[in-house]
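Only a single protein chain was left out; the remaining protein chains are all shown in position.
Moving on to chain A:
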Amino acid sequence: MPKRPCAITLTADDNTILCGDKFGDVYGLPLLSSPEADAAAARQQEEAASKSFVPSATNLTVHSGRNRKALENQLKSANQQAKTKEPLKFAHELLLGHVSMLTDVAFVAFDEVTSLDRKPRSYILTSDRDEHIRISRAPPQAHIIEGYCLGHKEFVSKLCLPKPGILVSGGGDDEVFVWDWRDSRLIDKISLRNAVFKTLSKRPGQGATKVAEDDVTIAVSGMWTFESAARNETRVLVACEGVPALFHFSTLNVGDEQHPTNLEVLLLSGNPLDVAVLEDSIIVSIDNCHESGSISVARQDQTTTPRLQAFEYASSEKDPLNFSWRPDERLDGYLQKANSQPTAEPVPDPKALADLLYGIENLRKRGGEEAESS
């Protein structure tokens, strides 16, 4: 890819990869590429690259003495310039782009039944560091922007669609936002702040200092949809960077003022890194290199916390209506082998590891730098 990819998804027909990069562009690539298409793409790229270099400035447009000299030099060294970019040798298509840094991409398809006007419709949703969520049509009309969901005050890092018509977005704000996105309408905001603060003060990991409530910053690092067949509801799971818990809520009553959405907490023994959803269970990948609740303090004893932990969403025997997350012993049995593998090496560069695992908070803008006058 021309730039570092940062978000990836598949179209509904599983034929095309949608790949967003740090520069804000979204490309469509065939999942299974054919040699013919790749060869054609490579040819096209080479043709474009072989065009000889002609400086675009002329004596008419450049006026200062130094600029004229620069132009002369450019003309002299024309065509000797080394090609800096390796052309892409596979089929790809630029679909859309933000000028801001792209953070997430989602593809949504409606069929005749779920679509508002009873015709199949597909969309690409993209989010960026400058608080935008953009709604575009799917290819071949990805150049048409249908609308925006604007309301975040900080970066948007994750998009999650528990149902095709409902979008949950999270990032650097205290709340996750719930949208009726086809109408660009905000229907609910669910604050994470209290729950995050409580989690962090409940579990000050060894070595990690206690946090003041004002110092709590929230950076949503992951969101997942979980379908509970037993309870017949859809839940959204939210992870925040460096917070040893998963926050979850049901989408049943979002936007209903009479029944405010209840945010529940699943406490973990370390910071969650990723979640895999299986039927009625989830497997959480836990950071066992850093202290619970910290993104910088190294954990003393890495063996006490299993790297993978399974939970199932079930009701208790006494009260069949009372659902909660409890350790899934059956699954944990399967995970034992993976968990008993020793950590490969003491991490050579703790900072590099922390940067690799925790990059979301860095998306926050630091005010006060007025660099343009320099």
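Just so it is clear, contacts are C-beta pairs under 8 Å (C-beta built on N, C-alpha and C of every residue); 3 or more make two chains touch, one makes a residue touch a chain; residues count from 1.
To be clear about the criterion, contacts and distances are computed from a predicted model.
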item	value
Complex member absent from the view - protein name from UniProt, among "tRNA (Guanine-N(7)-)-methyltransferase (tRNA(m7G46)-methyltransferase)", "Elongin C", "Trimeric GatFAB AmidoTransferase(AdT) complex subunit" or "Exosome complex component RRP41-like"	"tRNA (Guanine-N(7)-)-methyltransferase (tRNA(m7G46)-methyltransferase)"
Given A:L150, A:L252 or A:A352, the one touching the chain that is not displayed	A:L150
Identified contact with the non-displayed chain, of A:N73, A:Q141 or A:N194	A:Q141
Touch list for chain A against the chain that is not drawn	23-25, 54-58, 60-61, 63, 84, 94, 96-100, 119, 121, 130-132, 134, 136-137, 140-141, 143-145, 147-148, 150-153, 365-373
